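Questions regarding the structure given below will be posed in turn.
The complex is shown incomplete by one protein chain, all other protein chains being positioned as in the whole.
Take a look at chain A:
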Amino acid sequence: MAAVLGLIIGVVVGLFVRPDIPVFLQPYLPIMVIAALDALLGAARAYFERSFSDRVFVISFLSNVVTATLLVLLGNQLGVGSQLTTAVIVVLGIRIFSNVSAIRRYIFQG
């Protein structure tokens, strides 16, 4: 409930408030979004598995975002930023797919 409300609020605010993204944040924002999306889908899966814990969700959300960002930052510093970005996105994408398939199994029972 709170999550859906938050999503709606975020979209509305994003539609009306258009700040300039700081330059140092520009390469990381997409990764952050993907990581947060993964956390959100994981939370949805946990919700369907009746093991949802808001504490775990908040922690996993933040840790996902921070980890992804730090990984990409590390990659940028080592000169393999784009490759590491791709790696992070691939991993997160796989996780998102598995989460979605789990959710689907819970919704359609099979």
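Basically, a residue touches a chain if its C-beta (ideal position, glycine included) is under 8 Å from a C-beta of that chain, and two chains touch if they have at least 3 such contacts; residues count from 1.
The rule we apply is simple: contacts and distances are computed from a predicted model.
Enquirer: Can you pick, from "Phosphoribosylformylglycinamidine synthase subunit PurQ", "Phosphate-specific transport system accessory protein PhoU", "Carboxymuconolactone decarboxylase family protein" or "Division initiation protein", the UniProt protein name of the chain not displayed?
Expert: UniProt lists the chain that is not shown as "Division initiation protein".
Enquirer: Even though one chain is hidden, which residues of chain A still touch it in the full complex?
Expert: 1-11, 13-15, 18-19, 21, 23, 26-27, 29-30, 32-33, 36-37, 39-43, 45-46, 49, 51-58, 60-62, 82, 95, 99
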